[in-house]
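Some chains have been omitted; the remaining ones sit where they do in the full complex.
Chain lettering (A, B, C and D) follows the sequence in which the chains are written, and residue indices restart at 1 in each chain.
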């Protein structure tokens, strides 16, 4: 009896989309105003989904308080109120698109979860744009 | 051509998380303030998803009015404005975690659906915590 | 490494649910007030999900600006501020239920996407009723 | 000690914006695609605010169940699943803009309220456009 438990979290960050190997013109052609060299930013809304069996002792798949604290320690500490391009090592050589940020978050959380559990990460860059990565 | 139709509903209830076999200390260690013996409560938001083929006569997978009435009869009547631990027989021996409530709701609805349809239940305990059970 | 990117859009339209071959009484028995011959309408909220691999050059599965423009050209131009029954050819012989509208939207978008990508369409008819079609 | 109590409700309707005395061209110049002769529609979200003193007997300004039933009887019965221009007498000679609909709703509700109470009506035509009328 598999159940998915989901927890919402939030962080604010600055970023820009650009590829070092490209000229400014190429970057602007591909990334438009997201390439602005002075950065822009977002309120990222994160939903972390963990799927597993209900523990018959507790009625929990996973204690949501533990999941909340894990997201805080592994994701919010890393990304909140940061400039992703300049202050987060994972993005020194990786363009911080929503897709790539979701993969980075997945990789930060996965090692800390019960191995019998599966993980999925949904990341809203804006209320109208979001991505989902499930490993 | 499978389509999923989804209907949102709502109920308010009181509950506490605790295991009769454990001491108060054990309950508080595992469930924290959710173990408060005087209860606390939630506005539960429920989303019921039914998947099946579109009926070419009506253009419906299932009449949403019928689904709305079914949720009202089987779920809202049972749980709305109730104390789950004390007034709902399903939880006399089952801890009313969001996971277990979702399973109970699934089991109340499933027998009333067309056998060719599959069911999934999403339950928000708070705007930031939710669970999904798909049988 | 498959990621799903999702984009929300919006359109307003009038419709009624009725079957030409049925009498008014039959239509009202099946479709209730949705059969009102003078029409009623909705603010439809649309979420388009595209799943594929992250392009290592851009960090994108698909440029969301391109997806936004595609939804505008193929869906909003067709359906926004229209009477679905009277002004949209796809519904001259198809009842414009949420299920059928989702299928029509899927079929309008699919040919314009990369063939390696999969598509799913979620359509909210009201904040409490929605449908999902994934082909 | 004045408190405002607010209740949300919902109705779906079709309408068009046009002035009988104007030509089609004039109507389209002023109202754009909202003048479409075949109508379009909206999910209207309504918030009704009533301000008054707390009754020390009940702790209520006004029983929200009574307010809910009043909105149902006076507003939803009149407007839900209707074509405002063709089926609602109040709009036979009044353009059903959000502004005018809010005034009509105010006038339907006001006579049924306690005279010591003040009323305000907020009406969302879309999630991005809304109006407020307070008499």
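Convention: a residue touches a chain if its C-beta (ideal position, glycine included) is under 8 Å from a C-beta of that chain, and two chains touch if they have at least 3 such contacts.
For clarity, every value in this text was computed on a predicted model and none was experimentally measured.
Of the identical chains making up the complex in this file, 4 are positioned in the shown model, whereas the full set numbers 6.
Quick note on the criterion: only the chains that are shown with their structure count from here on.
Listing every chain that touches chain A and chain D alike gives C. Homomeric contact chain A/chain C: same residue numbering on both sides for under half of the interface positions. The greater number of contacting C-beta pairs, out of the two interfaces A-B and C-D, is seen for C-D. More than half of the residue-numbered contact pairs at B-C reappear in one of the options A-C or C-D, namely A-C. The geometric centre of chain C is 28 Å away from that of chain D, both derived from CA atoms. Contact with two or more other chains is made by no residue of chain B. Taken chain by chain, the contacts fit none of the simple shapes, being neither an open path, a ring, a star, nor a full set of pairwise contacts.
Pairs of chains meeting the touch criterion: A-B, A-C, B-C, C-D. On chain D, the positions that touch chain C within their shared complex are 10, 12-15, 33-34, 36, 38-43, 80-83, 86-87, 126-127. Interface residues of chain B facing chain A in the complex, by the touch rule stated above, are 17, 19, 30-32, 94-100, 102-103, 127-134. Considering their complex, residues 1-9, 54, 57-61, 63-65 of chain C touch chain A.
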